[in-house]
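Every protein chain of the complex appears in place save one, which is left out.
Labels for the chains are A and B, by order of writing; each one numbers its residues from 1.
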Amino acid sequence: MGIKEWVVPQDRIFFDLLEKQAETVVKGADLLVELVEDYTNVKEKVQLMKDIEHEGDEITHEIYEQLNRTFITPLEPEEISRLASALDDILDYIDGTAQQMHSYCIKETDDAMIELAKLIQVSVVEVEGAVKGIRTIKDPKNIEERCIEVNRLENIADGVLGRAIRNLFTTSDAITIIKLKDIYENLELATDKCEDAANILSDIAIRHS
Amino acid sequence: MGIKEWVVPQDRIFFDLLEKQAETVVKGADLLVELVEDYTNVKEKVQLMKDIEHEGDEITHEIYEQLNRTFITPLEPEEISRLASALDDILDYIDGTAQQMHSYCIKETDDAMIELAKLIQVSVVEVEGAVKGIRTIKDPKNIEERCIEVNRLENIADGVLGRAIRNLFTTSDAITIIKLKDIYENLELATDKCEDAANILSDIAIRHS
Partner (left out) sequence: MGIKEWVVPQDRIFFDLLEKQAETVVKGADLLVELVEDYTNVKEKVQLMKDIEHEGDEITHEIYEQLNRTFITPLEPEEISRLASALDDILDYIDGTAQQMHSYCIKETDDAMIELAKLIQVSVVEVEGAVKGIRTIKDPKNIEERCIEVNRLENIADGVLGRAIRNLFTTSDAITIIKLKDIYENLELATDKCEDAANILSDIAIRHS
């Protein structure tokens, strides 16, 4: 095994990078809401989303690379890599759904998509707040409350999905069903990924407080 | 990092909780078989399933919380958390399929669903037996045999799925295909999750015997 760096100020870099990644996820969620609420200039917005996703990817890779080179971190390496990967997953689903809307030539968005996108947006803001809270863990209760809120939002999204699917099957156009079912499900999966990130953040808060 | 508790009797709590979780999974599988064999009062049965799933969720969270607070456990923390998460996944797929039957307004169940549900039921009983076996690991061979049996059952389920899908595509109603394909696939995924749990249990048995 090679020589590992042992430099105290480098520890701070992980919090900087994780916060930057959480901000990128929020940026993606904001664009998603904009896309579904004002479904115009779709191609441009979807391309912008892809750029945001690439930005997020680069931050994730930087976190991994730092983890492989740095020996001492304030958190355990596995906690950092699990959190980075969970944040990355949220953005992947946000971007993936936007790409799908374009690939599927969706002509217009609907209430269920808007509702789900807004739930994603509120969830990622809570996740971002919790990520910012782990730098000092001065207020673990605040982190915990944000995580409980993300779990609550995921349950709501689950209900929205159920109703949207049930409603979808009242139509008889199979091709529309195939397209919209994928989009609804992927939007709901984004809130599942928020829940995964929240669970990891809650673990970190309990462990280090 | 905060102060960790170091109390021997607390070690036992993980076996108690894991067994309680395995029992909840069995309860869910029993209800699934009841649902597909007697497809009446669907709404009530599906609601009951959701309650069982919430029960399982609470046990999973209790295990994670105990893991974050307890320093010494009989197994390695990661083994416990992987096993808890695998048991949770089984129940999620069982519940998810039941919810889907309701959301999709499935009018009647069929032989493939009944066969798959019964394979899930037999698998989770084997998993439950293996979970009970890791408390003392007096009989690692028995654990190993149960895990081999779960793998065998998963292979059978895979074959049932293949035939069900092939049969499904002989019909020409795309919407029915969309609905039933999801349900068959999710039932089969539940047996995959049983296999995952069995592989973790088999690892534990080898490591600690």
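As a convention for this text, a contact is a pair of C-beta atoms (placed from the backbone, for glycine too) under 8 Å apart; a residue touches a chain by one contact, two chains touch by 3 or more.
Computed from a predicted model, the values in this text were never measured in an experiment.
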item: Shown chains touched by the chain that is not drawn here; value: A, B
item: Residue of A:Lys118, A:Lys179, A:Lys193 or A:Arg207 touching the missing chain in the full complex; value: A:Lys179
item: Contact partner of the left-out chain, one of A:Gln99, A:Asn167 or A:Ser209; value: A:Gln99
item: Residues in subunit A touching the chain absent from view; value: 1-2, 64-65, 68-69, 99, 103-105, 174-175, 178-179
item: Those residues of subunit B which, in the complete complex, touch the missing chain; value: 162, 165-166, 169, 172, 174, 177-178, 181, 199, 203, 206-209
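As a working rule, only the chains that are shown with their structure count from here on.
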item: Gap in Å, rounded to a whole number, between the CA centres of subunit B and subunit A; value: 27
